[in-house]
Structure formats: C-alpha cells, structure tokens
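Note that one protein chain of the assembly has been removed; the remaining protein chains are unaltered in position.
Letters are used for the chains, namely A and B, taken in the order the chains are written, and counting of residues starts over at 1 for each.
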Amino acid sequence: MILDGKCPSGPLAQKWDKHRQDMKLVNPANKRKFRIIVVGTGLAGASAAATLGELGYNVDAFCYQDSSRRAHSIAAQGGINAAKNYPNDGDSIFRLFYDTIKGGDFRAREANVYRLAQVSNNIIDQCVAQGVPFARDYAGYLDNRSFGGAQVSRTFYARGQTGQQLLLGAYSALSRQVKAGTVKVHTRTEMLDLVVVDGEAKGITVRDLVTGQISSYAADAVCLCTGGYVNVYYLSTNAQGCSVTATYRAYKKGAFFANPCFTQIHPTCIPVSGEHQSKLTLMSESLRNDGRVWVPLKKGDKRPPHEIPENERDYYLERKYPSFGNLAPRDISSRAAKEACDDGRGVGPGGFGVYLDFADAIKRLGEDKIRERYGNLFEMYERITDENAYKQPMRIYPALHYAMGGLWVDYNLQSNIPGLFVLGEANFSDHGANRLGASALMQGLADGYFVIPYTIANYLAQTKPGKVTTDHPEFRKSQEDVSTQIKKLLSINGKRTPKEFHRELGKVMWEHVGMARSEQSLKKALHLIPEIREEFWKNVKVVGSGAELNQELERAGRIADFLEFGELLARDALNRNESCGGHFRVEYQMPDGEAKRDDENYSYVAAWEFKGLDSAPELHKEPLVFENVHLGIRSYK
Amino acid sequence: MNLNLYVWRQKGPNAPGKLEQLQAKNISPDMSFLEMLDEVNEDLVRNGKEPIAFDHDCREGICGTCSQVINGIPHGPQERTTVCQLHMRKFKDGDSIYIEPWRAKAFPLIKDLIVDRSALDRIIQAGGYTSCHTGGVPDGNAILIPKPDADTAMDAAECIGCGACVAACPNGSAMLFTSAKVSQLASLPQGRAEAAQRVCVMTEAMLNEGFGNCSNHYECQAACPKGIKVSFIAKLNREFLKAQIK
Partner (left out) sequence: MAPASNGCTCSCLKVFANPVAKKMLMAITGIGLVAFLFVHLIGNLSLYAGPGGINAYGQTLHSLPPVVWAFRAGLILLLVVHIWLGIKVTLENQAARPTPYAQRTYLKVTLASRTMIWTGAIIGVILVYHILHFTVQMICPETAANTLKDTLGRPDVYTMVVSSFRKIGISLVYLVWMGAVALHVSHGVHSSLQTMGLAGEQTLPLWTRLALCVAAFVFIAYTSIPATILAGIVK
C-alpha cells in the first residue's frame, strides 16, 4: 500500500497556516464532552496533556514513573533550537528547516520539518513565560550557543540541564491543569495495550504498577508520547524504564511502525566498565572542541597512555578526516571508534574505548581554562570512572542515544489508526535518518504545545463524544490478553533472569544491528533473535506475583516486546539497501567511507504492518517528495 | 569486594518491615551503588527469592527517582551525588551498609525501599507555576531579565524533586523543596505577578500533606544532591512576609 502523508498542498511556507484554516474546530461547550488519553509525560506528553486540558478537554495522562516530572526528557543536556535569529547571524525558518532536513539525510517529510521550524520560535516564548530560566547575557537578553550541524547560533540553553528545565516547565503547566481538574495524572501506571474499536483507537489497557490491577480506560482519542526504543540494545543512554512496549503493542494492534532502523549512536559516552554495566552516560559533544581522539598504533598495546610516545599514537579522526578532524559528525566518529576497537586497538578494560586527550589543550590554554569550559563534565567523569581527566586522557565510546524511527504518522500526527496520535520521539516524523543536536526538545514541545491541539480537534469534530465505554467487548478482550500474558510470564519459572535475556539481546543488536550493518550481520541477527525469544518463553524466571509491585514482572514484559521488536528493526535495516544518517550498511559506502544514499530506490518511509508473530510484517511505503530542497550528498568535509 | 548489607524489607504499606541481612559478593569498585543492588537482586531471583524493590530510572543523577538512605545519609556518603551516581569505590571490602527508604509521614512506604512521593507533586499543583496560557505569550526577549536574577532562578530550578531534603530533615520538612520552586519563580518577572499567593498556597499545601516544620537544622542542604541552598528558605520566608504585609 502506498501511504499518504496528507501534507497540505500549496507553497511550503503557507502549508501549516492554510491547513489550520481548513481544519475543523470543536466548540468550547463541546470540548468538555470529549475525553483524551495521553500516554507518557515527557516533553511531548506533558505539553500535550497540559494544552489539551487548558482547552477544555478531559485528559487522562499516564506515566510509569512515580511522578510526571521524571520522564527521560529530563536528561537532555545541550539545548533547544529555534529560528529566532537573535544573534543576527543569518538564521531563518527556512535555514532551520534546511539544516534539519539535510541533517536527517533527506529522509524526513518536508512539510513536517518546515512546520517544526515555524513553531520553534513560539516554544521559546512559551517556556520563558512559564519561568524556564534560560541563560541570559549581561544585558538581560536570551543567550544562544552554536551546536553540531549548524553554522548559526540558534541553540537556547539552561546550563547543562536544558531538558530538565523545559520538562519542569511543561510539568508546571500540567500541574496547573491538574489543579484545575481538567487533567488527571495516573502515575506508576503502564500502558500494556491499545484498544481499537471498529478500526478506531478508543482506549488503552493499563497495569497499576503498585497494586498490579489490570484495568482499561476509554476515550475519544489516544495520544502516545512514549519516547524511543533504543533500550532494545540493552545498554544506551536512555533511562532504565524506557521501552518500546506502548508503541509496539499499538503496532500489534495495527499501527504501522516506520523506519525502525534509524537509530542514533552518540560518539562521546563513558565506556562500559564491565558486565555489571546497566546504563551508559553521555558526555556533552562539546568536549570534542578541545580534545583529541586517539588509540595506540599497535594492536593490544597495554601501556598506560602517557608511556605511549607520540609517534606510536594514531589520531585516527585527524588522519582520516583532515578537514573536520575531531569534529567529524556523530555517525562518522562513532563508526571510526568502533573500527579502531574492532581492530584490537581499543583502550581501557575490555578494549572498548578510545582516548579523548586534553593534554594539548591544557598545554595551550592552561588547566584553568579547560576547567572553566568543561569542569562539570570532568567532575562527572571522575565520579563514574575515578580518573582525573586533567592528568590522563578520558576514555570514551559510542552509545545508543535516540530513535529517529517510530510509529508512522501523517501530517496531523495521526497514525494509520484513526484516533491514535503519536507525538515526540515515539513518532518517526521529523528527524529522517539522523537527528541534529538540540532538535529533540524542539520536536517534543512543538508536537505537544502547537500541533496536536489543532490536529486532534479536526479528528474529534468528526466523531461523536463518548462513542464507546469500557463495557465494550474489545476492552474485555484486551484486558484478558494482557492478563494472559502476565500469567504466562509468571508461570514459566525457568532458570534465567529477564535481565540475562535482555543483555543477550543487546549483544546481538549491538554486534549485528549496530553502527555498521551488513546483509550478512542482519541475517545473522534475524536468525539469533527468534532463538533468544524462544528460549525466553521457555526458560525465563519471573519471581513474585502479578497482584503487587513487581519490578521483575515489569521488566520481563518490556523485554518480551524488545525481543519481537529487535527483529523488526533488523528486518527494516536489511530492507534498506543504502546507507543514510544513523543507518550504515557497509556494502553501501563511498570510497572514503561516507554513507552512500540511494535516492532513486529508497527515498521513502518504510512503514511496517504487523501480520502475526509467525509471518513477516508487510512493508508499506510513503514516497518522500522534495519540492524545496535539492538532495545533495551530505558531506561535512 | 564483599559487603554486608542490611536492607529494609517490607512487603507492603501495612505489612511489618525489618532490616534483612544480605551478602553482596564479588562487587567491583567500578560498579555504581545501584548496579551492586542489581547484582544482589539477580542472585536473589536466581534463588527464587523476591528481589529488593527500589526506585531508579535515569541513572545519571537528574530524574530524581532514586531514593535510599545509605548508612544514615540520604543518597549516601558522597557529597552532591545521587545514589545512582555513587560508586562502590567509596566503600571498603567487608563494610556493613545500612539501606533504608526515605522516612516521612508524607511519604508512605509502598514496598521495601520504595515510597510514595506524590505529596511533592501536590505542593507544585497548589501553585508552583505561572498561569500562562499556551500561545499568546510575549516574545522571549520582550521582558529583560538581569543575569543575576536568571542565575538565581536557575540555581533554585536545579532541584530534582527527589525528596532527600525531607528524608534528611529531622522534622521531615519539605521547606527546601518548596522554597526552591518559590524562589525560582519569585526571581523572575514572569513569576512575580502571582508570587504572594504562590508562597501562601504552597506552604499551606506543605502543612496539609503532613510535612514537619522547618527549624533551620540546615541538614537538607547538606543532603541535597544538587546543593540547593538554605538561603532559598530565607527567600521563601521573605516572600511570605511580603505577602502578609501587602
């Protein structure tokens, strides 16, 4: 099936304005008759729930955390982009649009990205009004800094905690609506199923993580704002609770999953220190401005770094990419680090790490200057590794960080199931094959504050409020399905813990579906993952019961979904016979190692439809049409 | 290294609880404290026993979910560090470690080390926001904010809402938490309009949730993983006084 993204016609710059005029409205008196479910309370979910509540809808918001303020958007460090052009350095909405679509390696929808750039300015104003303490200059104006992939300074920031501040802003707006009674927040509640009635999304089934009770909520529309899925790799920079469960179970109910193979690997994370590792910590990319990346020239060189003479070091980024050097783009430097380590020249325990050396910068600028620029990062590094990076080089290694892929949505952020809307990282829509720094926060808030309030009204205006209640047989069936799976997990009583399976899956994903993928490795993964899954369902040990707080059970349920989803991700990667952005197929590269895109055959969104666990999913394509940008080679040389 | 743990175990809110002695064996000094507990839990599960329930999520010190009193100090012995960022190299082989939940009437226990901190959410819901509508706000640069004010607001806004201040306070008071939000918004022109009312309703909410009174032990600042200062409590007090005089 050829999918229609439902982009409005007309000139790019007028599409959103025109569309807003064309969409239907719900009158204020009728709004309170509608009930909307919002799952997830990160930037997208909290902003959507707060705004919809303020408009007068009845909103039920759900999150698995103990408070809506703890969603993982909180961990974003760098900043948020907007085309304000305050520094007068030539920025514009079009330029932000162009940088984003080029950064995404021309695999995103033009109209969506343009709208994102348009509303980016409103986001900054909104956050300032909420009391988000953005950095200011001495005159009292908002400060900007530059970020990867852009030649202008358009990034607004609040120290190194921009995500935290924006999320707390959205959380405060949400809290205001809770007080006003328009939003009810259900914390420690996990969505385990989407309920579809007569082809439309009309509710969800959830598990109360404290009591274990399975129950359903009915609504007129459902918004999934449940974030990304890179924990399928076991180790990532995501929070422990981040999972694919909500979107994957929607996928199993008929929603299409788009471009799951587009995952972002961040080059500067603190390396794994042993089998016990549970999570990877990101270090701001800005460190590469002053640090030099190197590994020993000789394989298996175990000498401490200061004993390795200059001529026995390989500054491989400077060697391979003389013009960009240590500032080569994320995907390229990540891959180069992996190659060096695969070559047996990695450093640190396990050999999975490369040096990021500040010795030259300290010699040039002095330790104080480096401390002033990166003091907090060096401190964090020391806390985790117990190493003083002023005295010896840091060790870094790439880690999974963000999912560009997600549930397929049209221009209205509505999936192929009417009534099911998907916002933020959970959808696929704006970042193409690679996301630029400081764009994730922008997208989450754009979707929640400024897009969904309009587009959801257009859908609701064409339905009758309260059409179905939880008495409908579909709800009963959904609850039964969920309960059955939980009972099954608890009854296996095998020998291995859920975590062991997760770790095993992660290894397969990282090795075969990681930074450098090949037909061979992907086929291997497609062979290995079902084996792990099969063993999981025979040999997993989940202790405790379903009628209480049971973190092992929660984990097992999420891993069960990862074990199916990993296969979908690998299948998508195998289908995409090109390299673009975060998806790198070793068969498709330029002589110099750059990604080789195939615009003729793969300029489309791959949207997968679930066809049962035993049969292959069906591929639907949404062709990507570029009317306003030229599809160039994405070279940063 | 090997460690002797004394962990608070309690099946549910009304069940009796006690410190249970558990062994943590072959612990690497590079593990985080939570990774050490992960190992202990994996062992428990393999032996068919219930693992220790504890709250955690981002594991990078920002979400504020992790919450354990370690050897009598919320978030453990390392200054300005959450449990998830505390590493085992801070302990010695053979050490005994006491692990207890946050203890306060306003934080009812759910299971083992997990407590219900929704009281903090309700304090924010009482008034920890500016009542701006989505859309229809002025340009971000329309109102200038002196850099010192923006910096003060940011200092206060760093609070991660973990509740360590309550756990540390001998009185179980939530003053540091409340004062951080009051101070953030009172430092900014956008928050001034509602400053008087905000400080009243938020402090009232504190009382209604069963938190104790602040008697200036300053223990909260010492335990706060983000180093939120008690000078914000003084600022809250000033705001309260201003609200009364007005």
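Following the convention adopted for this analysis, a contact is a pair of C-beta atoms (placed from the backbone, for glycine too) under 8 Å apart; a residue touches a chain by one contact, two chains touch by 3 or more.
Keep in mind that what you see is a predicted model, and the values were worked out from it rather than measured.
Although one chain is not drawn, the whole complex shows that of B:31, B:69 or B:88 it is B:69 that touches it. Among B:104, B:150 or B:176, only B:104 touches the chain that is left out of the view.
Residue positions on chain B in contact with the hidden chain: 6, 8, 19, 69, 71-73, 98, 100, 103-106, 127, 129, 131, 168, 170-173, 175, 194, 196-201, 203-204, 206-207, 210-219, 221-223, 229-231, 233-241, 243-244, 246, in rising order.
Everything that follows uses one rule, which is that only the chains that are shown with their structure count from here on.
Inter-chain centre distance (chain A to chain B, centres taken as mean C-alpha positions): 27 Å.
Those residues of chain B that touch chain A in the complex are listed here as 11-12, 28-32, 34-35, 38-39, 42, 44-46, 48-51, 53, 55-60, 62-65, 78, 81, 85, 87, 89, 110-111, 114, 116-118, 120-121, 124-135, 137-141, 143-147, 150-151, 153-154, 157-158, 160-161, 184-185, 187-188, 190-191.
Those residues of chain A that touch chain B in the shared complex are 47, 50-51, 54, 65-72, 74-75, 84, 86, 122, 124-142, 158-159, 161, 164-165, 168, 171-173, 175-176, 178-179, 185, 187, 210, 237, 239-241, 273-274, 276-279, 281-282, 349, 380, 383-386, 449-450, 453, 495, 497, 499-500, 541, 543-544, 548-549, 551-552.
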